[in-house]
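My questions will all concern the structure given below.
In this view, the complex is presented without one of its protein chains, the others remaining in place.
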Amino acid sequence: MTALQPTLPTADSTPPTDDIDALEVGTTATTASKGRSRIPWRFLGGRALFYLFTLWAAVTINFILPRMMKGDAVTAYLARNRNISPEAADGLRALLGLDTDKSLFEQYIDYWSHLIRGDLGVSLLHGLRPVTEVISQSLPWTIGLVGFATIVSFVIGTIGGAIVGWRRGSRLDALIPITTFLSTIPYFWLGLLAIAVFSVNLRWFPIGKAYGVGMSPELTLEFVGQVIHHGFLPAVTIIIASLGGWMLGMRNMMLTVLDEDYIMVAQAKGMPNRRVLWRYAARNAVLPQIQSFALSIGFIVGGTIVMEMVFSYPGVGKLLLDATNAKDYALMQGVFLVITLSVLIANVLADVAYAFLDPRTRQTGA
Amino acid sequence: MSLLEFDSVTKVYSVRGAGQIKALDDVSFTLESGQTIGLVGQSGSGKSTIAKILTQLETPSSGEVRLDGSAIPRRGRGLRSYRQQLRMVFQDPFASLNPYHSVRHHVERPLRLDHVVPAVQLDGEVRRLLGRVRLPESVADRRPHELSGGQRQRVAIARALASRPKFLVADEPVSMLDVSIRLGVLNLLAELQRDEGLGVLYITHDLATARHFSNEIIVLNQGRIVESGTADDVILRPTHPYTQELRAASPDPEKFFASASGSGTVSAPATAAVSGTEGGTR
Partner (left out) sequence: MTIVTPPTPRTRLGSAFAMFRNRKSIAGLLILGFFVLVAIFADVLAPYSPTKVDPTARFQAPSPAHWLGTTHIGEDVLSQVIHGTRGVIVVGFLAAIIATLIAIVVGVISGYLNGWRSEGLSALTNVFLVIPGLPLIIIVASMFEDPPLWVIAAVLGLIGWAWGARVLRAQTMSLRNRDFIQAARANGEPLRRIIAVEMLPNLMALIAASFVGTVTAAILGLTTLSYIGVIPVTTYNWGTILNWASAQGAFRQNQWWWYLPPGLCIAAIGVALSLINFGIDEYVNPRLRSAGERARAMKKKGLNINDAVTAVRTTPTNETR
């Protein structure tokens, strides 16, 4: 049947009053209206709600964890350290759940009130300094190195995957098993190998830490040079280990997209190959990549912890490990909270980017 | 003789962000066993909604469906026995069969669910059903992807007939088949309808086959019935402007080639299959 546009019937059946073009609406059912909005509020609103819920869940987990540990461990911990100020001791009790005279719910409220004031307790491992201060010293190192390395790896992997997918059947295909193999090597082993080869044997790079011994952070050229020198191996190992995942995902998506008819139409129109590759195929294939990027942020954080242990890098991962070994519970709690918060924020940013890139999220109509 | 009544049914869907959509507006018709009704309309007119309501995959917002005078129960044994009486053949022959299971599984399931025959006779009944739709028994152990489109649709018909229903809803059963085999499948449906005394609701957008196959025709537009009557009346003497446009839109090869070879322009074709002598090719 051809696409028929019937005139609206006259006497016998009185349709609703709207002047609807059935073809445009896509159905002859009545009373449909289309919404138009550039900012996908519905989508973002839904995601925001989800993240608030996750934040609440993470905080609650944080609340429950120390209370699951054997009670005497925490009291012994406090008993070991006598020279805490009374306010600090109060804060610690509220955070770690030693107020046995209060009900669980009251403890929960107490916990939240401490959090909102920014009081995460004091760290016994670091000379009774506030946990927030200790963390804020380490956080920039982690975010700087890992953020940089992850973004570089994502960009190289995605662009590489697009090219490998485009040139399917060529020798570039061999890149996929190679990079995947590099990804399945346990990261810590890769890091240790890198140290063994480049630091111990070739002496090109220092063995660990973020900057040389005896230096203090300042914005001089020499200091920045040291940071780059020390950070090279960790960054490169992260990039090599995670490259494979991005490349494989992007290449698979490219192969699926290149099979679509609109690619064939674009080529038949005479569009130059470069445009087809980047503005048509890659543009569509990258959307699931961004989604998986958002999802993998949690795993990237896990990798950070390992990297910082191998390279003795002074970030939050190392902080967590040291705190765990020393049983510095307040610090452990605080670091976990900060890590979860960072992962949530990164997810939010990724979602916002996705919402603007994918036009389908702007739809509100039927 | 069984009677299926579709009584003043309205169906409204709420869609997020787009308000409400009225898919059906006060639709009524009656289907008797032994009779075929053709339901005609373009895409989106509400045809599939009627099919879903009849098979209880959707419930009406207002109005009622009655079988032999009593309303369809919503759950329990009553619903189960209603489901046994009314079966559906879907449009897409590949999608309506589970790609993982064999033909035998598809035909046996309704036999088992409704206890149509005792377990020892299952194999024989499967063979008989496949024979009714002119498929050899060797097909029983094949998977859907090993069959052609026409064969798959016959399997779907066999599955529908397994529970010995009184009514059959055929939702565009041949639209996705090659034109050359459509007539074969439709003739099979007609023969089965005669032999088993089924009441058939034949949903289609194709006027020609609707006339070929049905006693009565109902024309649906924007969720409302705009015309109904005997097949010949509706097709040959349509009174409603929508039906007239539908008829006018059907291509007529003879008139088309005649006008193309004569003048330079092409005049609006009229339907050949739906015009001409009365009685058609039943």
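Every chain is named by a letter (A and B) in the order it is written, and numbering of its residues begins at 1.
Methods note: a contact is a pair of C-beta atoms (placed from the backbone, for glycine too) under 8 Å apart; a residue touches a chain by one contact, two chains touch by 3 or more.
Everything numeric in this text was worked out from a predicted model, so none of it was measured.
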Among B:Met1, B:Val15 or B:Ala95, choose the residue that contacts the chain missing from this document, as touch is defined above. B:Ala95
In the whole complex, not just what's shown, which of A:Phe43, A:Phe154, A:Tyr187 or A:Phe293 touches the removed chain? A:Tyr187
Using the touch definition from the top, which of A:Glu87, A:Asp173 or A:Glu222 touches the missing chain? A:Asp173
For chain B, which residues lie in contact with the unshown chain of the complex? 55-57, 79-80, 83-84, 87-88, 90-92, 95-101, 109-110, 113-114, 136, 138, 140-142, 156, 159, 163
By the contact criterion defined above, which parts of chain A meet the unshown chain? Give residue numbers in ascending order. 50-51, 53-54, 57-58, 61, 65, 68-70, 166-170, 173, 180-181, 184-189, 192-193, 195-196, 200-201, 252, 255-256, 258-259, 267-268, 270-271, 273, 295, 298-299, 301-303, 305-306, 309, 320-321, 324-325, 327, 332, 335-336, 339-340, 343-344, 347
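Here is the rule we go by: only the chains that are shown with their structure count from here on.
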Just give me the whole-number Å value for how far the CA centre of chain A lies from that of chain B. 52
